[in-house]
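Written out below as structure tokens is the structure these notes cover.
Here the complex is missing a single protein chain, while all its other protein chains stay put.
And now, chain A:
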Amino acid sequence: MVGPQYDLVGNPLGAVRATFERAAAAESGGRDPVAAFRSKDWGASEVFRSFLFEQGGLDKVPLLDASNLGLIKPNTLVRFRGMVQDMLGNEFYAGAFKDGSTWRTNKFTDFSPFAMPHPCDSHLWERHLFHCVPVPGQNSWTLESSPGPDLRQMANCLTPEQREKRKRDGDDDAMDVSENGNGGSSSCSKKPKEDDVQIPSSSAEMPASENVPQMNGNDHHIPGSSFSCLVKIYDMPESQVKLNDVAEFIGVYTFDPELAAPNDNSDDIMFDLIEDVTAQLPPSKVPRLHCLVWRKLSSVDFLAKHPAVEPLPSLLKGIRQSLLSHLTLVLGKDDLAANCLLLHLLSRLRTRVDVVTVGRLSLNFTGFNRESVSIFGKQLNTLIQGLMPYSQAIPLSIEYLNTATLQPRKDNKSGRLVTGVLQLPQGAHLTFDETLLQSGSLASKGVENTVLLKNLMESQMVEYDFEYYKLEMATDVQLLTLSEGKSNILPSDLVVPFRASTVSAVNATSEELESWRWYLATVRSLPQSSEPEIYQTIQDEMVSAMRNDRSLGCTELSRWLTMAQITASSFGEKSLSLEHWQMAKELERLRKERMQ
């Protein structure tokens, strides 16, 4: 298109309609011109795509977040970055209808701007609904990297948000009351509705009913993230989006308070029971986004600017050195621990064969006590927050295990997936502080939680509770444990006794941090090729190692190889060489020495 006729940011629907009309006109020879547009794009998203990515329009699109919700005008183009927290299925809508002699479309909007004549020629199309939330544990630097035009205070204002939430809950209650009041006057009481909801699940779900108030859209327990977005995606097989994917959605922000109003005094009470999950997500708090263009985000996308530099080994080596020396300083001059931490930060799940996972490297620093955690643990957390796009630090105490909701759970009553701490995007980082763990009794919830954590550690799987069955979801989470002795509750791959010699306050400059982030993201995405020549040597070395130490098993040897491979890629090498294998073995030797 030569210069958009419409202001694509201010009036995206205008452009949608224009393209639709043009396309419909082109098809008008047929008997049913719009039938061909079902679950197909007629060229609208093409216009937006070229505007956003080729003409640099992306920077003009405001980023929707908790702070500017309500300030952005409805029916304008917005961006939203978040994690797919729940999939709410499909929604059928009258995609196209005939108004007199012209065809009109409802695509990318909840409401027709034109009155739909009641009995009219219309086509039913479908779209997919996704409930998206800001990525749990998202670190502040990732927000700075994608400034929109009206960049507002990105700091999460927790308290007003919560106050709003409370208020909203109150509103809901009020709605319910009025609904009941109306119901009484109609021929059939509405009371059964409330009862029937509880009967089938009363025994199994008593605690769930307590959860219901906090269910309304912002049930995320991570402070500051009580914000979510209902994304409606068109023309796409649903399988393309997976649960816990992190993506950027660009589309039309719509707001219509009428949608929220419960259709009370309706003549068909029964259909209140075929309730809509979206009804629990009030549009005033949960914005609707009709997605025109979307793309998955990886950690590289969060970097401030894309230094279009070829990841040459020489360059990476330099950054590696500076990062390593910084890690050493943060860890009180413990060189071994710093090396292991680097490998840990670079690890990622590469393949999964049956129950075996390849590539993960969870780390357990032992020898911490409460005092040292408050010093080194804090520094470590700050650093990880600065380096990883999403990270969380979890204080592991008896109380936490007994009370926290780690497991995501499907609430069949509301039809929503209630998130748990372990609903995490790929590549998230978790730090457990086990020094807080004292002797004590675990309740059944605590037992479940420890089993979940152990499963996550051992097989990178999280079981989601779907009430009648459990479903295992694959994850890729990096796990770091700080503990006094070796943790048996969280069995890590690599156990390193931590020995700090000095305490030094270190601060990295923002340029340094930026280069390190780039380094971590780049190295983690480096492809790994293999050169068969080295196999034989490694195999021989393994055999001789086993001969010397009979206690070596599959897990140890597998870990050696993982460490060697990460070492290789940390230098920017694409394939494993003998040199790096020896480095990994040396590291392992030093670690063993320290274990004794």
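FYI, a contact is a pair of C-beta atoms (placed from the backbone, for glycine too) under 8 Å apart; a residue touches a chain by one contact, two chains touch by 3 or more; residues count from 1.
Basically, contacts and distances are computed from a predicted model.
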Not-shown chain resolves in UniProt (candidates "Enoyl-CoA hydratase", "DNA replication licensing factor MCM4", "UspA domain-containing protein" or "Signal peptidase complex subunit 3") to "DNA replication licensing factor MCM4"
Considering the complete complex, of A:Thr19, A:Gln407 or A:Ser487, the missing chain is touched by A:Ser487
In the whole complex, of A:Leu442, A:Ala500, A:Leu526 or A:Leu590, the residue touching the missing chain would be A:Leu442
The one of A:Leu69, A:Met236 or A:Met542 in touch with the missing chain is A:Met542
Absent-chain interface residues of chain A come out as 38, 86-87, 89-94, 106, 109-112, 115-116, 118, 123-126, 187-188, 192-193, 195-197, 199-201, 238-239, 242-245, 258-259, 261, 263, 265-268, 270-271, 273-274, 276, 351, 353-356, 358, 366, 398, 410, 412-413, 415, 417, 434, 437-444, 446-447, 450, 466-469, 471, 473-474, 483-489, 530, 535, 538-540, 542-543, 546-547, 550-554, 557-558, 561-562, 565
